[in-house]
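What you see is part of a larger complex, with each chain still in position.
We just call them A and B in the order they show up, numbering each chain from 1.
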Amino acid sequence: ARNDPVTEFFQHSLSNLLSPMILFFALGWIAVLAKARMELPEGMVLAMSYYLMAAIGLKGGIELAHEGWTVTVVLACLAGVLLGILLPIIAFAILRWGGGFSALDAAAIAAHYGSVSAVTFLTAATFLTREGYSYEGYTIAMMALMESPAIAVGLLLARLSDRRATQAEDGPPLREIVREALLNGSVILLVGGLVIGALTGEKAGETVGPFFFTLFQGVLCLFLLNMGIEAARRFADFREVGAFLTGFGLTMPLIGAACGLLSGRLLGFSEGGLLLVAILGASASYIAVPAAMRLALPQANPAYSMTLALGITFPFNVIVGIPLYFWIARLIH
Amino acid sequence: MEGEPQLQKLKKLEIVIEAIKLDQVIAIIDEAGASGYTIVSSTTGRGQRGRRAGGGLTNVFRNAMVMAVVEDAVAATILKRLEHLIQHFAGMAVVTDALVLWPDYGRDRSKPASPRTGAAP
């Protein structure tokens, strides 16, 4: 009783648009458009982001413990790292030679697109849960692995193309840059959660599940409210930056999703897993990478990357991308 | 006169710097030999590099403020190293003359302000 694909696409789009999560996201965006004096307290935003990362990490870890370390898991992790290396190179090429951006700006933006946005991932995973699809737990491990390779690639691209990127005497050693990227709270809670989940297994679900799993969707709603606020502010800044970058912010996720879907297909992922790996490719970091790039390539304009990742690509992915990639996932499955 | 608090004439530096470079500014202050500093860790602002309005997810757009009261030579050392840093990273420094009241650890007080020539009291 499978519906015809087009109908299905519209059903999924509508179901996504009318989910509490996306509606809260829209609420935040509208609040900014209406020039509302609304700001979630920073402590609350950080607390929610730590909670969400720990929760998704635990979930992934528990499932890893369940599924065991099969060859597929190892291959999937490898695929994640490869995506994280390949995507920034594509992005750099487009920006440098297509858009004529400076090597430093191109490299900084590229690094963001090679990494991932955890909240986009969470929104997609919740979409799957709501629609009744399951997904491979190790996609969460892939996400954790994909946080960082793009940073190294971005830096390498910058140093190969512009001597200024190498010779900044004040510049911090690579060690500090990687520390900045990997050892911020979100990544630590994601990876820590994974390990803790893998160590404790199902049993953890019983004791800490009511906190970390049952409340998850509600917390995600309030977090997306804040994403709506921040994305709308970034989006407003962007209008000054021009059409090429806007186009890039809408096209690059499609390229990333295609690469993600391809690798997922090769690895034999389920429909749900395909969506998630598409999201890993399509989404751009706005937590770990910005700080690392700021330290490593201070001459690059941080407003470009943040506006693109948060103001263009994030809303595109959660509103259009999730149903679109899922539709393709179901077609190619 | 013995009852009057003795104040030391020093320079007050107020440094605004982007949050991710705070640690380095603190290191500069320490290495220059300052006796201390005070940090206001979260400020926002605008400068030549545009608005830096915070945002809950990253501290790329947040500033920190550090106040350090130091001798003239220490101030010069700090400013020299800062000059280089703020070429690449958002920041600035403000220097004012100030009289300081320290706890009395037998600390060097080369130039106590007199009630007549100095400012306060």
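Here is the rule we go by: a contact is a pair of C-beta atoms (placed from the backbone, for glycine too) under 8 Å apart; a residue touches a chain by one contact, two chains touch by 3 or more.
Note that this is a predicted model, so its numbers are computed, not measured.
**Student:** Stoichiometry of the whole complex?
**Tutor:** Stoichiometry (whole structure file, shown labels): A x3, B x3.
Criterion: only the chains that are shown with their structure count from here on.
**Student:** Could you please state the distance in Å, as a whole number, between where the Cα atoms of chain A are centred and where those of chain B are centred?
**Tutor:** Inter-chain centre distance comes to 39 Å.
**Student:** If you look only at chain B, which of its residues touch chain A in the complex?
**Tutor:** Per the touch definition, chain B meets chain A at residues 18, 20, 24, 42, 50, 53-61, 84-85, 88-89.
**Student:** Taking the complex as given, what residues does chain A use to touch chain B?
**Tutor:** Result: residues 40, 42, 44-46, 49, 168, 170, 172, 180, 226, 230, 233, 286-287, 290-291, 294-295, 298-299, 302-303, 306 of chain A touch chain B.
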